[in-house]
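Quick one: the structure is below, and I'll ask about it shortly.
Yeah, one chain of the complex is gone here, protein chain that is, but the others are all in their spots.
By letter and in written order, the chains are A, B and C; residue numbering begins at 1 in each of them.
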């Protein structure tokens, strides 16, 4: 099924992962704009699909899971029903137990939302874990290939 | 902490469970009204809190879980930001693996949403399970006490 | 930007509109499966994008809006994180103020959710309105062209 929908998980562009996100009714509020917390979900989609394209499936991480530890974000401009956003994700160093990312939502090429996100890999007991070597290797490879540019 | 917030899980009234639900921005859409899928979440809150008041905690069901199997609902009137809804839940027979409920959202005492919901108890493999005897007993007791009236 | 992401709004296939929907963390619940109310949002995305491909933009309807009046649905099987669903939408007659649709969510070609949805076109005061002639004409054209098959 996946092959029938190319681009569904976004693509790499200029060293960043880019995911298109359409604004539907579910994303808006009575103010007529995108509800602020939806941008966090959009960014999570971007991170998930970036990992997917790098060959890392979150549902196959077993007892490990990525969680958001810290978030600093700016809401720059409103987006509205039917708008087509692009979520840009740029990764920092993936070696340790923590990972910094820069993400933004673009509307017509202009940023409307910007976030600095810190995620961690944890086990079922919530203890921080280092990235498995295989995962680190895939990140290295994708950086060397130029798909991903380090922050 | 629970004792500090009486009424948080609603209460029984005229044989039905009633839960108050405030409409916040997150529940509305660009049409200025409550987004239709939110009523399903409101009803799920009602079911959860009704079970809670009957002494059944879903997070303590172990390998068992209640799932929605079937749903038929009518959206009668719109509700809006700041509205205070009451979710009314009436249970049918709880003996087998399936359970029918009637739920409605009231605004100022008038129904704005109505649903007939069929839920089932399943195990981790998705197989239907009969209700544990202890649970059935609690339902019986609450019906005999008049808290809950059978549909 | 739209041209950069072909297929983002789905496509017509065998007389139905088909929209791919990836399951992200936001769509799942502690039961490890897609939260039941999310299927309603997925179906609303399907309807919106079907209209979009027919040239009808909901944000340009002015004082008119489509609302869900009635819904009957079956939850057949669970879907999980990372699953790729396809939302299939089939329209009935679009002439009057009400419109019946059949929608389903497919996983690997098998239905996991099925809904019969009744929507209505209303004005700001909530009064039912007949579809504008231009809209009806577009539906007719798409049906004659075979893109859309009447239920």
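The rule is simple: a contact is a pair of C-beta atoms (placed from the backbone, for glycine too) under 8 Å apart; a residue touches a chain by one contact, two chains touch by 3 or more.
A quick note: this is a predicted structure, and the numbers were derived from the prediction, not measured.
Chemist: With touch as defined up top, name the shown chains that contact the chain not shown.
Modeler: The omitted chain makes contact with A, B, C across the full complex.
Chemist: Just one of B:41, B:72 or B:143 touches the chain that is missing; which is it?
Modeler: Result: among the candidates, B:41 touches the missing chain.
Chemist: Per the definition of touch given earlier, which of C:6, C:32 or C:146 contacts the omitted chain?
Modeler: Considering the complete complex, C:32 is the one touching the chain left out.
Chemist: To test your reading of the contact rule: which positions on subunit B touch the chain that is missing from view?
Modeler: Residues in contact with the chain left out: 1-2, 4-9, 20, 22, 24-26, 41, 44-45, 48-49, 52, 57-59, 80-82, 84, 86, 108-109.
Chemist: In the full complex, which residues of subunit A touch the absent chain?
Modeler: Here the touching residues of subunit A are 30-31, 36-38, 40-41, 44, 59, 65, 67-75, 77-78, 126.
Chemist: Of the residues in subunit C, which ones touch the absent chain?
Modeler: These residues of subunit C touch the chain that is not shown: 25-26, 28-33, 35, 37, 80-81.
Basically, only the chains that are shown with their structure count from here on.
Chemist: Angle of the rotation mapping subunit B onto its copy subunit C, from a C-alpha fit, rounded to a multiple of 5 degrees, please.
Modeler: Superposing the C-alpha atoms of subunit B on subunit C needs a rotation of 180 degrees.
Chemist: With centres defined by CA atoms only, which chain is the most remote from subunit A?
Modeler: Using the mean of the C-alpha atoms as each chain's centre, the farthest one from subunit A is B.
Chemist: So what's the Cα centroid distance for subunit A and subunit B, whole Å?
Modeler: 35
Chemist: Send over the residues of subunit A in touch with two or more other chains.
Modeler: Only 25-26, 80-81 qualify.
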